[in-house]
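Heads up, one of the protein chains got dropped from this complex, but the rest are sitting where they should.
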Amino acid sequence: MTPLEIVAMVLLTVGGVFCVIGAVGLVRMPDFYTRMHAASVIETLGAGLVLVGLMLLAGFTLASAKLVILGALIFFASPTATHALAKAAHESGLEPATGGEREKGPE
Amino acid sequence: MRKVSAAVSLFVFWILLSGYFTPFLLTAGAVSAILVVAFARRLELVDPEGHPVDFSGSALVYWPWLFKEIAKSAWDVSKIIVDPKLPISPVLVRVRSTQASAVGRVTYANSITLTPGTVTILAGRGEFLVHALTAEGAASLAEGDMDRRVTRFEGAR
Partner (left out) sequence: MIYAPVIVALLATLALGLARAFLGPTLFDRALAVNAIGTVAMLLLAVLEFLTGRPEYTDLALVYGLLNIVGTIAVLKFFRVGDLGKEGTLEEGDTR
């Protein structure tokens, strides 16, 4: 393997590990709102590292450009979907487990 | 100007997706890009919100900082997840947003959501309801560093 391939493999593996960590959090976390935070680990660091690793392998090509578009899609769309989920859950009356009422105003 | 830049970005998008450089397909791409912009103009979609090209300069300053923040807080959340004790202290906080435009507020709300550990639940004018995984995350958000940076990002066009 060339050095570039080793770097790419490390990035891919670390990205995959972060995906697994996010998914473990998705299973472990106690309520819906905390699970959202676990899922966003998958969508940011996990997806980001895997895409960067693939871009290293692709080099400066059209495939790389498509991976950039894929990354931009995740970058712009995933917070929107997460926010839509959070808002829908909040409006349906799902209460977050906050360990006592700790809703604070702006400092 | 905005129409030209929208058409050019659509055409570049076409080339990237197709990957063929024959004269017929390039012409078809150009015609499609121009037609889409013409239709979007009739639908009044080519405005500062639909094609916010004015922000590209300040995005180059803001996005690297945002990526750094995302990586940092993703690392923190990962450590919490693999910790056997699961040391979470979820809180709901209201944070102030000082952005003037809709694009600025959306950028701030999306930035909060993209950073693992904080999610915007309600995005109102001037105030967001945010769910944070830990009290520390909520406190660092309430300091308002991100808010100031987004306001600068929005103002620097």
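Chains here go by letter, A and B, matching the order in which they are written, and residues are numbered from 1 within each.
One rule holds for everything that comes next: a residue touches a chain if its C-beta (ideal position, glycine included) is under 8 Å from a C-beta of that chain, and two chains touch if they have at least 3 such contacts.
Just so it is clear, the structure is predicted and the values come from calculations on it, not from any experiment.
Asks: If the missing chain were put back, which residues of subunit A would it touch?
Replies: Residue positions of subunit A that touch the missing chain: 1, 5, 8-9, 12-13, 15-17, 19-20, 22-24, 26-27, 32, 35-36, 39, 42-43, 46-47, 50-51, 53-54, 57-58, 62-63, 66-67, 69-70, 73-74, 77-78, 80-82, 84-85, 88-89, 92, 94.
The working rule: only the chains that are shown with their structure count from here on.
Asks: Can you work out the whole-Å distance between the CA centroids of subunit A and subunit B?
Replies: Measuring from centre to centre gives 14 Å for this pair.
Asks: Using the touch rule from the top, collect the residues of subunit A that touch subunit B in their complex.
Replies: Residue list for subunit A touching subunit B: 18, 21-22, 24-25, 28-31, 33-34, 36-38, 40-41, 44-45, 48, 62, 65-66, 69, 75-76, 78-80, 82-83, 86-87, 90, 96-99, 102-107.
Asks: Please name which positions on subunit B make contact with subunit A in the complex.
Replies: Touch residues, subunit B against subunit A: 13, 16-17, 19, 70-71, 74-75, 77-78, 80-82, 86, 88-96, 109-111, 113-123, 127, 129, 131, 133, 135, 138, 142.
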